[in-house]
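As you look at this complex, bear in mind that one protein chain is not there, while each of the others sits in place.
Presenting subunit A:
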Amino acid sequence: MDGFSQERKKRDEYHGKSFYIRPAMFLIRRGKVIHSWRLNYADHCPKVLEEIVLKLDLKSGGGDDLESLKMNEKNVVKIESKKVIGKEEEMLNEVSNENETRKEECQNVIMEMELKECESQIKEQIQMEETKLDESTLQTIEISTQIDMPIIDTSREIPIYKRKQASSSLEIITPTEKKENEKIQTIKAKKSLQPKYSCFGNRNVVGDSDLNMLVVLENPKLRKYFKLFAHMEFNIENILFWEEVNTHYKPIASFSKFDKTKSIATSIGNLFLFDSHSVMHVNTSDKLREQVREQIQFHFESKSITELLPSKYRVNRSLEDTAVDPLSNTPEESDNISQLSIADRFNETVTGIFDPIINEMLSSSIQDMFLRFRTSDLFSQMISSVK
């Protein structure tokens, strides 16, 4: 990738400088850094996924992403978290490679150190700090030439920071604020000890009965919260499957877009259902998988359709102008069933090929997960965002 060339430095060049390394993470999409998280020494990791899913204006979902997921599947199998939210896979890649990013920054530290204006200060610091970087780490250190933000914090005193609400940005905590925060935390802790029970958490279930599972799933803004919750419970593949089927496959599934319909259906099938090694493999019975496989073959394999239909048809291209005819096209034949009705029949049934699995999910596992979601902090955040 541009700007991420590598260069090795000797180990002793890193001695005593680790306190001045400020960790950073970068969201890279299509070779460009589109967002960065810059922290300070010893800060906790920011809630990266929450920020990406809920705050950043990234495109959510989409057949393109599904395609890219499919194409990159082999590469990402080793890093499960990378594929947990397909839309943010590049970000997750960055998260999983956080150490490497830090290594890059180590190298930048060295580069900056070479600047004369820092030199005297650094010499002094080297004497004071004895922290050493691991040798194996140093052997793989990379250099970044595009990161133009200052990486070295030369000030001796490291202030106490807090993260701005719902953001990874930081602000310094003053002693007064610290005391106030402690007071608030004490009040919260006392409240939490009041015996108000919930089946799955400490609060009563949010009484907004209108927000049932289907409402949440069908609203893209609300779904983000549910998706994030699913990720936290390690079962996001189910929501992504629902999403791909309902927001990308069903809207376009028609005879007039035969090629695209087939392509997306096949991709969904391969990614979520038929490849047991896929990290997106959903939990369902082999019977239902087989049912869907048969449906895909039936609808998209021209041979199957030809065999099923009473005889061969030729679809009028003027009616289905962009369609690729999946049926045999012997020119002279004309049948009792009209050409249009074949397309209609196809359109009626093709949208529902994944429904047996979707219905099974909605009636058991997702329903159960939704009950836990209703008592989670994310649900409260979602309600606040709606209000």
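Note that a contact is a pair of C-beta atoms (placed from the backbone, for glycine too) under 8 Å apart; a residue touches a chain by one contact, two chains touch by 3 or more; residues count from 1.
Just so it is clear, contacts and distances are computed from a predicted model.
UniProt records the chain missing from this view under the protein name "G protein, alpha subunit family", selected from "MIF4G domain-containing protein", "Translation initiation factor eIF2B subunit beta", "G protein, alpha subunit family" or "Protein TWIN LOV 1". Here the missing chain is touched by one residue of A:Asp12, A:Asp259, A:Glu294 or A:Asp368, and it is A:Asp368. Panel shows subunit A; residues 44, 49, 80, 192-195, 197-205, 229-235, 238, 276, 279, 281-287, 363-365, 367-369, 371-372, 374-378 of it touch the chain omitted from the view.
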